[in-house]
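The other protein chains are all here in position, but one chain of the complex has been omitted.
For subunit A:
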Amino acid sequence: MTAQLSPPSAAACPGCLAAPAEAVRPIPEDVQIALSLPTIHCQACISKVERTLNAYPGIESARVNLTLKRAMIQAEAEVQARDLIPVLEGIGFEAHELDAGALSATQNDKVGRDLLMRLAVAGFASMNVMLLSVSVWAGATDATRDMFHWISAVITLPAIAFSAQPFFRNAWSALRVRQLNMDVPIVLAIVLTLVTSLWETSLSGEHAYFDAALTLTFLLLIGRYLDYRTRAVARSAAEELAALEVPRAIRVVDGVEEEVAVSSLEVGDLILVRPGGRMPVDGEIVLGQSELDRSLLTGETLPVFAEPGLAVNAGEVNLTGPLTIRAAAVGQDTSLHRMADLVAIAESGRSRYTSLADSAAKLYAPGVHILSALSFVGWYLYSGDFRVALNIAAAVLIITCPCALGLAVPAVTTAASGRLFRRGMLIKHATALERLAEVDTVVFDKTGTLTAGTPELVNLGDHGRQDLEIALALSEGSSHPLSVSITRSARAAGIKPADVSDIREVPGFGTEGMLRGQRVRLGRAAWTGADQGTQTSAWLAVGERAPAAFLFTDALRPGAEEAVQGLRAAGKSVLLISGDTTGAVSDLAARLGITDWVAEALPEEKADRVQALANEGRKVLMVGDGLNDTAALAAAHVSISPASALDAARVASDIVLLGSDLSPISDACDTAVRATKRIRENFRIATLYNVIAVPLAVVGLATPLIAALAMSSSSITVSLNALRLR
């Protein structure tokens, strides 16, 4: 009779049960354009964007996802993202193109769905079985109890076969290489419990642990799902950062420009790089004059003059004039990718870190097995009854089973990562928080990390009003970072531009014009007839007069001072290692009060220095953004890079700072310390419950009720303790 009570196939194949296929909305697989819309926030924004996009000729459908702040567009082939961006900006929304290829992994989030499905089945089954168990605990006897046990068995067996699969798989892969992980005792407990419970039920026995086996699976799946969610959120945000850099280049074939994907470039291709663009490949300049910003690669802030014949590396930024380069190395052979070798070497050191959960499992798994085996042997020798001994061994396993341990770490990391995410930090690596908590030394890179990478005029007051007016007139004719900085400072000081005529920009040199019959120039030292000093500078030459220097320093990144002060206040030593010139580095170190600094460091030296600190037994946090930092980022105990960093640096680091503010760093260290403390506390709480319940199980006093109480209450305590972090 009982067999028909359970709805056919309900738990064995939940997929078949819910198969109204026609209503299932397919994932748009042929999305051609993805746009990031960081400013949308309300229902009106959604309709406005969708209406505008759907009205655009050539667009088949457009759908906005407010959670991800993205628009997915299906369109005919001739519609280009760069045509849509001005349309959206016209109705007041900032839009950026996303590389749809880099986003593909987020879209078909199969693993997450799979886990959620298993969680739902386990939840449904455990609630039903728990209800039946309550009647048994309340005093159901004889035939009623047997019937309840049989119904429970019918629900439990298929439900566990489906939902506990992740544990079976993990345990099997660990056992195959003769290792023990947390999943081995879990699987052993589940299987042994089911076997003894079935046996007990068939003999009309009193103790069946179906509810415990299911609740255990349910609670552990919650832990797994939390863990998965935390990492999925970080991965999707990291993917979005990567997708924002659309890898396209302009190839020139027989004088005709065409836009192609960087991956399709070949050695020998001619590539046009517009001002403001980044070099897609390594190569040699064949046409044009300009200046190059190499700060992301070397840490130098001084722009380099570029002319035909100069070798350029992928990642350098072209500043003033258009350049045509001939590709010398593409894809995997570029200097950007060669740096990956350094990273790989440095990373091999880090994989030695064992997470708290793993070290707990190492202590715990053998202990549980030995304890359970000992109680089995003890009871078998004492009573000579195989059934009693097996029952007690199963009770010991189920009571010691690590549902609290399985929740202890994910619950805390979810709470801590959520807290840090709201403050603009993305935790990419699962053990990054634990490692961050141990940090005692912080190494900063200078350019682009402590500084914003934008120059700031420092000697505005040294110049006469007339000179400033001329400089402003000339600087407004250029988009060079130094010119932009002069324009901003002069405008802020209330200067009006002089009446300079015939202004033209000479790419690679500067801007010149005519003022009352005199030639005026603003630009590089050699071009204006001055001597280049050590500091970043632009020179103003008026007629035959000696040129006047405009000096710049790199503007500090917001929050840099707070971050450094906060870290020092927390008792950590702060170092500055930069590839820039000695003068620039010592200035900055003095401004921030950092006494320990190294200048003109090569990428290998940075990594070696970090390694040397690690060998001294220090736990190093590296904060850097450039290609020259990549190896050091990978060599450090834990690393942080800002969102503006090169892709390679972001990949090598454990934590990404989403905003431009550095101040969350010291707070993050604090949160990490507290998170680790909570994890340890959670382990202690779980152990305490075990210490109370295990003796009961070993002496044979454990009932299914005690097992259920111990398991649920320890899991709830642990989760609540984790929530205190938020």
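Just so it is clear, a contact is a pair of C-beta atoms (placed from the backbone, for glycine too) under 8 Å apart; a residue touches a chain by one contact, two chains touch by 3 or more; residues count from 1.
FYI, contacts and distances are computed from a predicted model.
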| item | value |
| --- | --- |
| Protein name, per the UniProt record, of whichever chain is missing from view ("Aldehyde dehydrogenase", "Cbb3-type cytochrome oxidase assembly protein CcoS", "Cobalamin-binding protein" or "ABC transporter permease") | "Cbb3-type cytochrome oxidase assembly protein CcoS" |
| Contact partner of the left-out chain, one of A:Ala55, A:Ile91 or A:Met127 | A:Met127 |
| Given A:Arg82, A:Arg113, A:Arg422 or A:Arg545, the one touching the chain that is not displayed | A:Arg113 |
| Contact with the hidden chain (one of A:Ala34, A:Leu53, A:Leu68 or A:Ile325) | A:Leu68 |
| Residue numbers in subunit A that touch the chain omitted from display | 5-7, 10, 14-15, 17-18, 20, 23-25, 27, 42-43, 46-47, 64-68, 113, 116-117, 120-121, 124, 127-128, 131-132, 144, 147, 151, 155 |
